[in-house]
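All protein chains of the complex are present and in place, except for one that has been dropped.
Let's turn to subunit A:
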Amino acid sequence: MPKSLIVIGAGMASGRLLEHLFEAGGDWQVTLFNAEPRGCYNRIMLSPVLSGEKTYDEIVTHDDAWYAAHGVTCRFGEKVAAIDRAARTVTSETGEVLAYDKLVIATGSQPFIIPMPGHDLDGVIAYRDLDDTERMMALAPGARAVVIGGGLLGLEAAAGLHARGVDTTVVHLMGHLMERQLDAAAGYLLRKELVDRGIKVRCSTNSRQILGQDGQVRALQLEDGEELPCDLLVMAVGIRPNVALAAAAGLAVGRGIHVDDRLCTSDADIFALGECVEHEGALFGLVAPLYDQAKVLAAVLAGEDDAAFRQKELSTKLKVTGCDLFSAGDFAEGPGREDIVFRDPARGVYKRLVLEKDRLIGAVMYGDTADANWFFGLIREGRDVSDMREMLIFGPAYQGGTGADPLAAVAALPADAEICGCNGVCKGRIEAAIAEGAVDLGGVRAVTKASASCGTCTGLVEQVLAATLGDAFALPVAQPVCGCTDLTHEDVRRLIKSHPLKSQEAVWQELGWKTRNGCHVCRPAINYYLLADWPLDYRDDPQSRFVNERNHANIQKDGTYSVMPRMWGGMTNAAELRAIADAADKYGAAIKVTGGQRIDLLGVRKQDLPAIWADINAAGMVSGHAYTKGLRTVKTCVGTDWCRFGTQDSTGLGITLEKRLWGSWTPHKVKLGVSGCPRNCAEATCKDVGVICVDSGFQIGVSGAAGMDVKEVERLHDAATEDETVEWIVAFLQLYREHAKYLDRAYKWTAKVGLDWVRAQLADDATRQALVARFDLSQSIYQKDPWAERATPEAARRFAPMADLTLEAAE
């Protein structure tokens, strides 16, 4: 007599189970309950249905005929309400009681809905089943949708909605998309791809509440108060195993229903599989392990003794057409782990392998996943890869070859291999140009345009030159920024503007940095370029700054610091001097009058910095930025206020300039001087910018210096009024900020671009005024006293040691 098997849930796991069960030929009378009003379909293919690439009919895995052929009693659209283990019966929601010999729970999981205000409004949905999908498909083109969650499901929903012409925004809490599967670099590329398509992506963004109107969703309000209007809100923030039924029946449950290797629950007649189970502490969210479970459980039900479920490594792919990504294994950083990274920014390819003890343990790939399966195999096998390490990242095609000579690799490329993606130039075209007489990069560029656009293939073009010309080709002398890149400072500045690149991650990624995150040479430079070019989009990164600029004080040879408040134009008063004297006493500082017309407090301990700053702030003084690549001092003389020769108010002009310019970051330090007459007591003729006041107005000189090189200023412009003087100086500094190489003083920069070019730029009224406007915009962000910001208790904490173990009892 056939035994009765009741299955709760007609999902992907139980569907596969039934197939195996009937293949094994066992004598079962199966009753299949499903809460959804339909049988089993390929849930993971809902995304192609949503995007329109498939229809629902194409993804149904078991139709009525199949169930009929196997004698399955289908109770679709009917939930099981309770299990009575003692009586070995289940009760359906209609109240009907059915007896079982064996019971299988395959209730899957439930999407997690964040219980924020408004989550119960109409139009707030999850992404789990056909109904959700149809809800999204019902949106008209031009409608607006917000998807909360930038994981696998959220992005598939967003891509599908977007493909239907819906205006879609993804809101993601974490710093990069799919952070569980991807590292930051791959997450960056994915985001870029989606944004390029027109999907809006907001990372590091928290939601506050969902706003509605007449019970229908209207907008999502973010934590900062901003509202994102929407007609539909899809929440795809995670899933929770459906354990309620099992828990109510008294089965052992943790996060999921506990099962052993045979998928048996704490009751010998009840089994469970799929997303609702917990096996050895693990939950499941992908179908591969569920299919393994289905196979094992079918064998167990068929009476096989040795069937056992084992967890395996899993891999992930995103089913968004055009976004090739793959991730497998453990790719987190960790001591003892090594990375092998390959980047081909022009093609948008990124691959990273993580090795531990000569074994591949994780892989992340974006853009080119052709070799993914091979890598995945290596991870699963746990094979020793030390013998193929050199060429490992190039995939199976390169194994067993000789050394990893880049020239050999280029030489081996076929003539039609694309070298320059922007201009579609292949290797054969470059070789032809060389045959026609090009001998260097410039020559090739001139005739083929290769490397003339984004410039990222420059290195490859040079390799083609080297491989073709042999010793006749000398690599160009242009100095790269540092060992992390082949690009020069000028290239990087240009690319940051033209691409545009607005984060360090973007620079490393798109410009093919050879290191994981730069070095002490390039990081401060890139940080400066980004904040100078994108004051509103980029946030200054203290960790990319030299210690002085990070701690806002000059480090001394013994590790103490100097503290130098601003004295506007060299003017001070008794109260300020008293506060300085008090601070010197209180913190044991030495006092020195500097060469820049102000006072330096030397020898202050790091942990005292916030306190001394607070004291100095309280007396009305701010940081003198004596430690920055930014505005230092504006030296002045006494001018018309006191001096019998003074022609203009040099002190007043100096103070006006210092108040306008302080706090701005520049490629190197900037010093100004304003002298009241040509006797030049403020030494204005050897400053980055120096003004000599004369009867008829103001002579503005620029590009002077008195450091390692001594240089007299060159005349930039003669101005009639103070306002005109200030406008020209601000515009000059902004031009310097936007164009100079990091660590070039003004005189080095003007020597490169020519003072004539600078004058021509500034002489144009519109250009000059636009430069001033951009400077002021940047100042609206950066003109803040860094001391005041760091004298708060929260910030001050970071200046003290994290812990003090000297008091700890001896071992």
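Convention: contacts are C-beta pairs under 8 Å (C-beta built on N, C-alpha and C of every residue); 3 or more make two chains touch, one makes a residue touch a chain; residues count from 1.
Note that contacts and distances are computed from a predicted model.
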Exercise for review: Between "Peptidase M22 glycoprotease", "Nitrite reductase (NADH) small subunit", "ABC transporter permease" or "Aspartyl/glutamyl-tRNA(Asn/Gln) amidotransferase subunit C", choose the name on the UniProt record of the chain that's been left out.
Suggested key: "Nitrite reductase (NADH) small subunit"
Check your understanding: In the full complex, which of A:Thr515, A:Thr721 or A:Thr792 touches the chain missing from this view?
Key -> A:Thr515
Exercise for review: May I ask which residue of A:Val97, A:Ala248, A:Ala308 or A:Val547 touches the chain that does not appear here?
Suggested key: A:Val547
Revision key, fill the gap. Missing-chain contact, candidates A:Leu283, A:Ile555, A:Ala706 or A:Ala788, resolves to A:Ile555
**Study point:** Touching residue (missing chain; options A:Gly25, A:Pro115, A:Gly437 or A:Pro801)
**Key:** A:Pro801
Study note, to complete from the structure: Among listed residues A:Pro524, A:Pro565 or A:Pro610, the absent chain is touched only by A:Pro524
**Study point:** Footprint left on subunit A by the chain that the document does not show
**Key:** 332-336, 515-520, 523-524, 542-547, 550-551, 555, 557-559, 798, 801-806, 808, 810-811
